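Questions regarding the structure given below will be posed in turn.
Excerpt of the complex: some chains, original placement.
Residue numbering begins at 1 within each chain, and the chains themselves are lettered A and B in the order written.
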Amino acid sequence: MAKHLKQYGWEYVVVDIQWSEPDAKTHEYSPFTELCMDEYSRLIPAENRFPSSAGGKGFAPLAEYVHSLGLKFGIHIMRGIPRQAVHRNTPILGSEHTAREVAKTHSICYWNTDMYGVDPEKEGAREYYDSIFKLYAEWGVDFIKCDDIARELPHEESELILLSEALHNCGREMILSLSPGPALLEKAELYKQTSNMWRITDDFWDDWKLLYNMFERCEKWAGHCGAGHWPDADMLPVGAIRQDYSEDNRTAFTYDEEKTMMTLWGIFRSPLMIGAEMTKLDEQTLGLLTNADIIAMNKNARHSHQVWRRNIDGVEVILWVAVCSKGGWYAAVFNAGEKDVDTEIALTDLEIYEPVSAHELWSGETSADRESLSVKIPSHGAAAFLLRAAGRRD
Amino acid sequence: MAKHLKQYGWEYVVVDIQWSEPDAKTHEYSPFTELCMDEYSRLIPAENRFPSSAGGKGFAPLAEYVHSLGLKFGIHIMRGIPRQAVHRNTPILGSEHTAREVAKTHSICYWNTDMYGVDPEKEGAREYYDSIFKLYAEWGVDFIKCDDIARELPHEESELILLSEALHNCGREMILSLSPGPALLEKAELYKQTSNMWRITDDFWDDWKLLYNMFERCEKWAGHCGAGHWPDADMLPVGAIRQDYSEDNRTAFTYDEEKTMMTLWGIFRSPLMIGAEMTKLDEQTLGLLTNADIIAMNKNARHSHQVWRRNIDGVEVILWVAVCSKGGWYAAVFNAGEKDVDTEIALTDLEIYEPVSAHELWSGETSADRESLSVKIPSHGAAAFLLRAAGRRD
């Protein structure tokens, strides 16, 4: 990560779910499993799996190491308080109230049995959330992926607000990311005010149907990107990863589909998270992740939105546009159909009424004085352009 | 009970919820409270509250005493297995599997935190249910009120079937009653096949709105009464009981409303359960519960159904009919309006095309050779008639 990716802007390393479970073995959850916990009802890393945490040091040594590489460190958490703390009725730091007293009686996660929700109405609730973020701050955490919360609105809205306040008052700046999606569009302002990013989809995997579906999600969330808040299209399942855990542990996406994904995430400005076995990145995958033009688009695009979605010669073609903050525009063209397409897209569709130079971000080719975009895109593929007014020099 | 009520047919004495909770004090549940449990994950009576259960005898001594009075004994249970058993991972009698292994991960009761649902797909699930009914059979239980199940269909349908099978295989005959309602009309056949009675309403209390609402519930369930299976309109909150627990602990129902309730439960053939402080039954209340004619109607009515529901002189009047298995018909007339009504109801509305004698069950008055029913009923009151063909002598 530090050696190959940091220079392109990749920055955060995040420990995902179940780091406090000593017996975790597969991607499946163990119902009602025992978790490692401190005396204040706070989950801590399982020593057998994170030996550096021994002696009550938690993730501090790991965070320190990550920081030493010039990177940032994040962890996954579940909304709530451990059920085992509730049933054992353990204390809460800084409060006379106990785990049993702050648990919200019928608030559980439906896919994981670790936690009960915390009831913000109860005394001790705020102290519990203060206590966990204080601990994470001590460890040196930079990024919190909070799970079982983004799509739990409006039911768990007050718990989200309490949690967000506790995080922002903990004394260390941390990015707050909310999972899982789909987030609720009608709660967009709340996500913006409480967090930095929120998942707009359930877990995203290497499956064309999910990728196809993402166009609609991105279209409707496009107006809510920017200025520190980001609808999140989820990780990029590239390279050595596969949802079905088959022996050939290689993404089921074709290279064209991977380019479509990078292009859409790029112009939509989704946070970019690598979901891959990092030690097995092949050349092609590394190439995808280190296309500097695509990463620049992700950074410099402004006011992105879908322009149209049309049937051209029996193929569903999707056009996106964005303004480039460095001058000019980005345009992305997607072939969502089952055969190749070869067409011409008028610049007037983008409301550009002057000739442009067009730099295609995947091929690297540039053509001058264009009044339309010639696109020849294979099925499930994409093209991305940086357009500049022809007369312009900057 | 034995002294004053048994002779009228009242038969079952049932211990209601939280008998295994030592700290139970009020009608409110204590979240995540500690329960008394045997070594096989089975709840047992709290000794401090049921001293006769000391020494592992459970409810056997109490059941024996109730039987000695010529009555039958019932208990309340919650669907599922204690959460404390799951988190402690205690054994199941007759199985190598444990509480943790049979719990259904996201099946909880939303108003009480004692239990997790049991997943019938899991090995050990059947043994758990077998083990509890075996215990209840040993105690001498005659009636099981199973809670958190009737309205949990279709989600918990397979758990209901498993539980019902275990009960019917336990070696002792027990009535199975399902709570809470409202039960689902489209599952009527399933209730009939698994149980003896099922609640068609959420908890019923001393409130006219709830009573008024019961007419519609009874109308739609009327076709499903009889032959050992009974839609259940819930307890009769009469005498010394009051939902608001105010100091004057006397039902908020007026006497007319109480008669309406007894008449509706009677002709609809709801199971009759007294919800009252039994040691404080006043004369009037005792009179309601020992009206032999009303109790006979509850027993002998057949094919009961609503006839019509009509506005008469600005008053909503409701007419029910049933065939009497001893000959003749029952008719009940309800004044659901806010003022008194004085009207004549033609026997042809009941499809009776001959003169009858009409015996009114509350006043005890009989009038001969009627071709219509003269009813004069106060607001919220009722009249009930046993009609017999005038010429008939039997």
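Here is the rule we go by: a residue touches a chain if its C-beta (ideal position, glycine included) is under 8 Å from a C-beta of that chain, and two chains touch if they have at least 3 such contacts.
On a predicted model such as this, the values are computed, not experimentally measured, just so you know.
Colleague: All chains are the same sequence, and 2 are placed; what is the full number of copies?
Modeller: If we count every copy in the full complex rather than just the 2 shown, we get 4.
As a convention for this text, only the chains that are shown with their structure count from here on.
Colleague: Return the distance between the CA-based centres of subunit A and subunit B, expressed in whole Å.
Modeller: Chain centroid spacing, subunit A to subunit B, equals 53 Å.
Colleague: Mind pulling up the subunit B residues that touch subunit A in the complex?
Modeller: 31-32, 83-84, 86-87, 89, 100, 103, 105-106, 108-111, 113
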